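Showing just some of the chains, left in place.
Order of writing sets the chain letters: A and B. Residues in each chain are counted from 1.
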C-alpha cells in the first residue's frame, strides 16, 4: 500500500487541529490594542501548540517521504497519534479556563507525551513493514530524540504540580530538541 | 472516472468529522487532573467514535485501493455514507447532554447502522461499475462482515431501551469484528 493517502488524511486532520484552536480564543472585551493584554497568555499557548503540532507535521512529512510501504498496523499507529494530537485544542481550552492550572499543565504533557508515543509506534510499524535494512529504518536509527521526548514529557507531568514553569520549560526543551535541524532524513533521501 | 478525487473528498470529510468532535468536549471545572473524572465518559465516547470513524476510513482506504473505476452512482452512495457519518458528532453531543440516555444510545446505533448501509451501498455501486469479475468484486465477496454489522446495529437499537450496556456491548462487537485483520483486500492487491 502506498503512503500517499495516509499523508493526505494526516494532513487533513493536522490542518483542522491547528486551525480550530483559533475558535477557542476569546476576543478582548475592549476595543483597543492594549486590551489584547488579557489574551496574551492564551495567544502564547496557541502559538506554542501551533509549533508543537507543526513539528509533528514536519517530522511526519520527512518520515513518510522516504517510506515505501505502509500496512494496516501503520494506519492504526498513525490514527493513535492523530487521536492524541486531536486533544490538543481541548487542553488549550482547559489551560485557558483554569488559568494555567497545574492539572491542565500536566494534561498538556500527557497529551503530547501520548502523541510522542504514537509517533514512535508509527515509526516502529513502518520499520516492521519496510524491513530493518530499509532506507527509512536506517534513517530512524536508534531514535534517541523520540525516546528523549517521551522521557521529558513523563518528567513534566508530576513536575507541573511542583512548578508549572518548570514543566513549561521542559515542553520548551522538547521543542528545542526538534527545531535543531535533523539531517537523518535529508541524508537518507540524498542517498 | 478515477477514484482519486473521491478518496480525497472522503478523506477531507472524515478528517473533519473526527476532529470537530473535540469541540464538543467540555473542559473540567476544576484545575486538577482528578477533575477530568467527570469528563471520562465523554472522553471514552469520543475515543469510541474515533475508532468507529477510523475503521470506516481504514476500510474505505482498502476498498478504493483496488477499485479501478467509479461512476455517479458510487459518488452518491459514498455521499450517503458521509452524510450519516457526519451525524456522529451530533450523537456524541446528545449522549453527553442526556447522560447516556437510552434514546441517544439507540440513536448511535441508528447513525452507525445507516453508515454501515451506506458502506454496503458503496460496495454494491462499485461492483456494478467494475463488473462482477473485477478484482474488487471478488475481494468484497459475500461480505458477511458488512451484513453482520448492519444486523448487530439493528439489534442494538431496541436493546438500548432494555439495557444501554447490552447495546454498547453490541457496538463493541462490531468494532471487534472489523479490528480482526481482514486479508481479503491485501490478498487481492497482491495478486
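One rule holds in what follows: a residue touches a chain if its C-beta (ideal position, glycine included) is under 8 Å from a C-beta of that chain, and two chains touch if they have at least 3 such contacts.
Note that this is a predicted model, so its numbers are computed, not measured.
Of 4 total copies in the complete assembly of this structure file, 2 are presented in place.
Just so we're on the same page, only the chains that are shown with their structure count from here on.
Here the spacing of chain A and chain B, counted between their Cα centres, is 26 Å. Interface residues of chain B, counted against chain A in their complex, comprise 7-8, 11-12, 14-16, 18-20, 22-23, 25, 27-28, 30-36, 47, 50, 54, 57-58, 61, 65, 181, 186, 189.
Contact residues of chain A toward chain B in the complex are 1, 5, 8-9, 12-13, 15-17, 20, 23, 71-72, 75-76, 79, 82-83, 86-87, 89-90, 93-94, 97-99, 101-104, 106-107.
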